[in-house]
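The complex appears here without one of its protein chains, the remainder shown in place.
Chain lettering (A and B) follows the sequence in which the chains are written, and residue indices restart at 1 in each chain.
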Amino acid sequence: MNRPSPAIEIRNVTKSFGELRALDGVSMSIAANGVTGLIGPNGSGKTTLFNAVTGFLKPDSGTVLFNGRDVTALPTHTLARLGVKRTFQNIADLSGVSVIENLLSSVRGVPGESLWRVFASPRKVAAAEDRVVERAWHLLDRTGLSRLANTMAGDLSIGQGRLLQIARLLMQPPRVLMLDEPSSGLNPDDQHRLSATVRELRDREDMTVLVIEHNMAFINAISDELYVMHDGKVIAHGEASAVVRDPLVIETYLGARRVDA
Amino acid sequence: MTVVIFSGLVSGSVLLLATVGFELVRRVEGFLNIAHPQLMVVAGFTAFSLNRQAGWNWVVACVVAVLITTVVGVVTARIVFWPLRGRPHYIPMIASVGLAYFINAMVELLTGHGVKTLDVPLFETVRINDVPVAGVDRIAVVVLAGLVVIALHLWLSRSYSGRALRAMASNQALAEVRGVNTGYLQYLAWAVASALAGLAGVLIAITARIYAELGWDQILLVAAAAIIGGLGSVYGAMVASVVVGLTSSVATLVIPTQYTQLLVFAVIGLVVFLRPEGLFSGPKERVA
Partner (left out) sequence: MNVLLIVAGIATLVAVYSLAALALNFQFGVGGMINFGVAAFFGVGAYGYAFASMPPSDGWYTYAIGLALPWWVGALIGGVAAMLLALLVGLVTLRIGGVYLAVVSLALAEMVRQLFINEPAIANGNRGLLDVPVPLSDVIRGRELSLVIAAVALGVLAVAYLVVRRATRSAFGRNLLAINENEAVAKSLGIDVYRTKVKGFVFAAFFMGIAGVMYVWYLSILTPTIFSVNITFTVFIALIIGGMGSNPGAVAGTAILIGLREGVTYLKVDFIAPEQLAALQDAVQGLALIAILLFWPRGLLRRSSRMRECLVESGHPQVVAPAMSASATGASR
């Protein structure tokens, strides 16, 4: 079900670190219920954009809208509760905690989060906890991580860690999911699985997905639309097949890559 | 009034020597070394022992005390802190509390309780327009601190080892890759920091009195100066030390002496709340 207005609108966002202009007037329109890819050379500002949109960094100027609502510079946790969640480039789990505990930690709005209620209404808290645990097991089954439930998250392989990140985000599915290089370090099998999962999220859960990637094959397979960044600016955008033929894109990013490959 | 200001300069100068070393260690190792001011106590008491108990000349006693303190600093770093690298940053800080207790206790056990002074010649009081400002010794403290600041500046900005140290502080792995001999530099950093603390200690012993609690009394001022100056900036620490010294001194004109410390801490609280990077910040930290 396509909505006319974009899920995320980024308008003219700039961010400098001292003299370095990491984001130079970036504007994007992320379509709802679709998968949008974000590619570009290292240092072009992709992760910085994620950080600026999700409250890890405060933009120097510009606006970010989520479903028409101005969310610029809202704190990260508020955005997460509104339904905008992200993953991190390096494996970022709660590594000293077990897999299932990672999932349990991902649910907000549980009565047990309030110390007062923990002691004032123990039965409600216990019932809610049961429900959360059940959901956690369900997701573990779905992602195939069940037998790892009680393993320390820090002991997982990269592929398993990525799955855990996704499972964690699905405990309370966001409206917008921002993935930062999800396929890096994954073997082809895991990549396929990830690819399928992302498409499933788009189709069955009506999620809007924004993906930073370097793996062209991977991103081509899943995205409806591509944005290309270079030096803090958006230099191209459109349908994947068209963008990869854009001469500017080839010159700054893809062409160089072909030489390397 | 001049007396008060100058007195502030003197205490600021001593604080500067202590704080710069503290900040250097923080830059290179990444933790707050709560035991750092204990080296001042070590130096002061060593100078006392050599001077009063063994009868050495006070200048010689002080120089030797500084050397001994440098060795103590480097050795304790090697034994206690280096093995703790790689652990979360609060672990060495907690260990440094243990070390502070240990050093303090050892000094007390070896030299006994109480306040110590050195056997130094009587210094003439310098006057400006016939108004006594301070003794020659205290003026020397300020001058010495100034020389140290210049020397440090030159070292850090011009010399190979100084610049390498700054590179190391920013990114150790990268520095190693580029051929910086991080092992030797670590010893150097600790040696310089310990020597500065030792110098501060003997200066206190010369111009005033040294006592065992000094290590604990000073740590808060040192940490305050480091925070106000901005964790990560050696120059900030310098400026902040002098500011702290001056403020506590000038404040005695207005509020009773017991509350000057309170004032300093109120300032830290304010700085922490309003501008946590301190007045001059070092390299910013990336969040994610």
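Criterion: a contact is a pair of C-beta atoms (placed from the backbone, for glycine too) under 8 Å apart; a residue touches a chain by one contact, two chains touch by 3 or more.
From a predicted model like this one, the values you see are computed outputs, not experimental measurements.
When the omitted chain is restored, the residue from A:A73, A:V110, A:A221 or A:L248 that touches it is A:V110. Remark: the omitted chain is touched by one listed residue; of B:M93, B:A200, B:L214 or B:M238 this is B:M93. Check B:I5, B:V64, B:L156 or B:L220 against the missing chain and you find that the one touching it is B:L220.
The chain not displayed touches chain A at residues 54-56, 75-77, 80-81, 85-88, 92-98, 100-101, 104-108, 110-115, 118-119, 125, 129-130, 132-133, 137, 150-152, 154-155, 168, 172. One chain of the complex is left out; on chain B, the residues touching it are 32, 80, 83-84, 86-91, 93-95, 97-106, 108-109, 113, 216, 219-220, 223-224, 227, 231, 256, 258-259, 261-262, 265, 268-269, 272-273, 276, 287-288.
Methods note: only the chains that are shown with their structure count from here on.
Centre-to-centre separation of chain A and chain B, using mean CA positions: 47 Å.
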